[in-house]
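What you see is the complex with one protein chain gone and the rest in place.
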Amino acid sequence: MKTFKLGGVHPPENKLSQSAAIEVLPLPETVTIPLSQHLGVPANPVVKKGDSVKAGQLIAKGEAFISANIHSSVSGTVQKIDDVVDTSGYRKKAIVIKVEGDIWEDGIDLSKDLVKDISLSPQEIVSRVNEKGIVGMGGATFPSHVKLMVPQGKTADVLIINGVECEPYLTSDHRLMLEKAEEMLVGIQIQMKALNVDRAIIGVENNKPDAIDHLMKLIPEYPGISVEPLKVKYPQGGEKQLIKALVNREVPSGKLPIEVGCVVHNVGTSFAVYEAVQKNKPLVERVVTVTGKGVKEPSNFVARIGTPIANLIEAAGGIPENTGKVINGGPMMGKALSDINAPVTKGTSGILLFPQAETSRKPVHNCIRCGRCASICPMGLEPYLLAVLASHKRFDDCETEKVMDCIECGSCLYICPSGRPLLDQIRVGKNETGKMIRLRNR
Amino acid sequence: MKQWKIFTKGFIKDNPVFILLLGLCPALGVTTSAFNGLGMGLATTFVLLGSNTVVSIIKNVIPNKVRIPSFIVIIASFVTIVQLTMEAFLPDLFESLGLFIPLIVVNCLVMGRAEAFASKNNIGSSIVDALGMGLGFTLALTMLGGLREILGAYSIFGIQLIPGVTDGMLVFVLAPGAFIGMGYLIILFNYLKKKTA
Amino acid sequence: MNEITLISVISLGSLGTIAAIILYMVAQKFKVIEDPRIDIVADKLPGANCGGCGLAGCRALAEEIVKKESLEGMSCPPGGNEVMGEIAKVLGLEAKEQDPTIAVVRCSGSRENAPPKVKYEGDMTCAFAHNLFAGEGGCPKGCLSYGDCVASCDFDAMYMDHKTGLPVIKDNCVSCGACVKACPRSIIEIRKRGKKDRRIFVSCINVEKGGVARKNCQVACIGCGKCVKECKFDAITLENNLAYIDFNKCTLCRKCPPVCPTNAIHELNFPPRRQRPETKAEPAEA
Amino acid sequence: MNLLTVSGSPHVYTEESVSKIMYGVLFSLIPAALVSFYFFGLAAIMVTLTAIVSCMFFEFIIQKYLIKGPVTIFDGSAVITGALLAFIVPASLPLWMVVIGSLVSIGMAKMTFGGLGKNIFNPALVGRVFLMISFPVEMNMYPKPTSFSTQLTDIITGPTPLAVVKEGVAQGEKVSDLLPEVPEYVSLLMGNMGGSVGEISALAILLGGIYMLIRKIITWEIPASYLGSVMILAGILWMIDPEVYVDPLFHLITGGLMLGAIYMATDMVTSPMSRWGMIVYGIGCGFLTIVIRIFGAYPEGVAFAILIMNAFVPLINRGFKPKRFGEEVKNG
Partner (left out) sequence: MAKKESTFINMVLTLFLVTAAASFTLATVYNLTAEPIAQAREAKRQFAISQVVPEFDRLESKNFLPPDGGDSLEFNFAYMNNELVGIAVNTWTNRGYSGRITAMVGFYPDGRIFDVVHLQHKETPGLGDKIDKSKSDWSDQFKGIDPETTTLKVRKDNGDIDAITAATITARAYCDAIQRAYDTFADHVLSQTKQEGEPEL
């Protein structure tokens, strides 16, 4: 069975919610839609306080090249445009809308019918994806239309669809592949058309045998698409690792996947692309897993963007008494929340609740130089060294040791028997080194 | 008062061996016993005294560019005097130190004091400095030699501490013991320096 | 004089002579022209290489001073006017008396004033915590209290007050600016030392709206502007919901601290007031 | 509700910890210990216990009163150092010398450098070499193996097989004449030979090594490259002249090679990090071991070989980086 070669760990999977079908979450009273839900420049609001909006209506425009449009996920009145604590823990600009009914913008097809024929041309597809504010839904939230535009001089020959879901606990992609497989496959075909490639590979880890079987049954109808079961190993969902695992190509250090002729999209993104292109529906909702060992009913919800995370937890049976940590995302790369009223954004793939007993880190010991961090680093870096260099502020050396290649997968901190805050220190090193490099290139 | 400070600084605060790390070659080489350390220390003190005195006397007569060669000639002369005298009148000590006596010439302690102190100060201060530094050096060498002798041969200045037992921890008689003892004495002196400062 | 003496004197003497001749020729050939004054100036500098002057170290400053032949715009924070005066004397220049400066911590968000709302775990450095979240107290500008500034201080002039969780700057601060650079939130500022070490400053840098700021921290500046009205010297400006006292204009009249409803304005090293008027804690406007 | 915790990702951590690793190593030492207790009797038990207890004691004293920091004597590292130190000294060593060895191991080789994880050299080996240089007479008297006895005094000493061969060859005798003087290979494998407490039975040590490999405490690189390079070098010499150089199998199963290759060289703190670094380190150890065993003054070279290679570890770590992802392969 295929997998990537260098490094990798295998944390306990704990896919508690994998048999919970996707439910539609009831509308909240207000939604808070942050203006920066994607990588790149924040969008500029085009509505003002007091305006009434419909669901699917454009409320903020991404004007820069790497930016994305933001649409209202509900119908109602704009209450305010203000700084609100989002999932980052900082106050950022957001549009707060009071929900009144559920009226959708005209021209959005809300029916469940599968539309298979792709009528748009590649250029139209890209501009539709741009217009509907689709971003990568695996977590990195990179604007999708940018990925669909192959730069001059480069050619893509294979589209890689990321159905790996290597993060423990999370099951949103898994459920999506089971329940919306056909829509997703059409979405993949749309992307293939936009990219002008005739091959697409869906990589799925083999801890989801039902999803693999289901897709295997469907793919004969969709030429060019194949499904590849992969050995379970974290971080297989990382772009570079997935490309290595599926087509055995290595993306050079500091380069994008297009360098080796690959474009990687998430299954969730493919579904969103389907909805945007075939149904004209902007990205206003997404599948979110709410799970954790203390959660009563680990579930998968379709939630409107901007719904307070507290609402999701409530729907999954309420916040357990002994909760010590609430994480936005998976346990390996997710962000711990300081405020559970922060809104769901386009990149929220899961909400994870940890009981108090499992929150704490291990006590920190001296580094015993066991070298495990170096042997499991999927990028072949030496985390112990980078951490020391970063904490001694030797950022020049950090750069030569390729700190910028770090994908922050967290494997090093996971594996360290001494409980050292390796990734914390490397992140500082990465930030400061990045600053230094940008300053130099200016 | 000032002279007193110059005199005492060589003991702990600026101990030539353990703090300034000067003259490590003899400090490691000859200190197999406390007596050897003492002898080497006193020989060096004598050379230091002589060279510091002469250098501070003639410091203004010597042009800058031939300063170093002149100092070396002066130091080498004193070392040779010590060597010849010792061979003539203390043949036993000469036998155990013999190899290291000529090396006093390149002991950076002597050159260092001549260059850093005697060539800038008057005769009185230079003599006091030479005495202080020399005694600090002697102290260091005797301590290291004593430590190695106690651990390596269970004796001090040749007097057996445990009657009948002559074989101690051999490693302290050998070169590695010199480095180990040196290291721990440096720790001790840095601790003392911090404490007295 | 016997034979041995003669031979040794002749041989060693001629050796010395030849050496001197060679040395002279070499010295002539490889004459290095370096301004000797650089050494002299570098000798005078404290040698801490703290970078407080804005250059790469003491030697660099010495080279710069000698090259420019003026002390315009040069300062040595650790050495102060004394050192600059000495250098001026050596070089025959005129040193401009510069007001002595000191670093101040502009945050009072102690655990009492800004109670923690979450618990932080991980690498105990401000640099990382700042990237991760707003801080345990919730103030996005407040002190994180993990002591990056203290770690950066080369002069042992700072310590962490473990009760309040705030750094404290001691009087031996030389205002080299290392802590200013180390603080990811720019809480520390270099200010004028002031007469008799007396200083008045706003101990807050939060630019959020009053209500928001106040919710996280009792002693935040809420931007009410009372101090601006009180100041007769135009030393206080209000921008982004935050008051700032210009230390060049401030006359240390002590009028503003009592009017601040949140006690955000601090005065240091003043004698105690005879009768301190009750500060009215007015509810701030949202 | 309690305060929520905020921390950087990841939020799950392995079960593995320093003390679990250390006690895993300790557990794997049991077969070797049992074999030595059988052959050397109570003396071996006393030496082992003394070493372990005094290592823990010195660590406690130093951490508590000299460094005045946290006391971590139960994380298992001091116990391991003690056990390994005991395993590489003769069972007949006076106990006070064992205590001195422990002091050197913990105080000089470990704590002086800053404690666990910061030492450059393997503490147990430093202790052993210190003892060897300090007390050459006692350290060169190896008791002859007998079946279990509680006797502490009057242990019959005899040379180790390596010493027999080395001395003999130095006198110009032929290897084929010397080999009958040492026990059969099978017997050697079981541990029936003169030697240090825990290094006699290659088989028992291999068992422990396999356990550690399965538990992923050690990796295969260092033992394999170490033993392999010893085999190859000894094999080459053996093929040149089998009457002067003893066969590679003999080198493999006698002396402290097994213990060294599996427990000492693989010590995490003092071995390289990257795979190729480990292999180079192992080969270096093997080369030096053979050079010292055949051309050096001592019959046994494992301790010195590993200590010398320890010193090269920072350099190896610098020179042999792990393969970076996406790095262009140089020269094909």
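Lettered A, B, C and D in written order, each chain numbered from 1.
In the analysis below, contacts are C-beta pairs under 8 Å (C-beta built on N, C-alpha and C of every residue); 3 or more make two chains touch, one makes a residue touch a chain.
What you are looking at is a predicted structure, and each value in this text was computed from that prediction instead of being measured.
K.L.:
If I'm reading the header right, one chain is hidden. Which shown chains does it touch across the whole complex?
P.N.:
B, C, D
K.L.:
Please pick, from C:A20, C:V207 or C:V259, the residue that touches the omitted chain in the full complex.
P.N.:
Within the whole complex, the residue contacting the unshown chain is C:A20.
K.L.:
With the full complex in mind, choose from B:I6, B:L170 or B:L185 the residue touching the hidden chain.
P.N.:
Once the missing chain is taken into account, the touching residue is B:L170.
K.L.:
Which chain D residues would touch the chain omitted from the figure, given the whole complex?
P.N.:
136-137, 140, 167, 171, 297
K.L.:
Need a quick check: the contact residues on chain B for the chain that isn't drawn.
P.N.:
Spelled out for chain B, the touching residues are 32, 58-66, 69-70, 73-74, 76-77, 80-81, 84-85, 87-89, 91, 152-153, 166-168, 170, 173-174.
K.L.:
Applying the definition given at the start, please give the residues of chain C touching the unseen chain.
P.N.:
2, 4-5, 8-9, 11-13, 15-17, 19-21, 23-24, 27
In this section, only the chains that are shown with their structure count from here on.
K.L.:
Measuring between Cα centroids, which chain is at the maximum distance from chain C?
P.N.:
Of all chains, D has its centre farthest from that of chain C.
K.L.:
Just list the two chains that share the greatest number of C-beta contact pairs.
P.N.:
By number of C-beta pairs in contact, the leading chain pair is A-D.
K.L.:
Nearest whole angstrom, what separates the Cα centre of chain B from the Cα centre of chain C?
P.N.:
The answer is 44 Å.
K.L.:
Distance between chain C and chain D based on Cα centroids, please, to the nearest Å.
P.N.:
About 53 Å, centre to centre.
K.L.:
Got the chain B residues that touch at least 2 other chains?
P.N.:
Chain B, residues with two or more chain partners: not present.
K.L.:
Identify all positions of chain C at which a residue touches two or more other chains, and write them in rising order.
P.N.:
Only 117-118, 121-123, 128, 132-133 qualify.
K.L.:
Can you name the residues of chain B that touch chain D in the complex?
P.N.:
Going by the criterion above, the answer is residues 167-172, 174, 176, 180, 183.
K.L.:
List the residues on chain C that touch chain B in their complex, please.
P.N.:
Residue list for chain C touching chain B: 12, 16, 19-20, 23-24, 27.
K.L.:
If we count contacts the way the header does, which residues on chain A are in touch with chain C in the complex?
P.N.:
That would be residues 83, 85, 88-91, 336, 338, 359-361, 391, 421, 424-425, 427-428, 431-432 of chain A.
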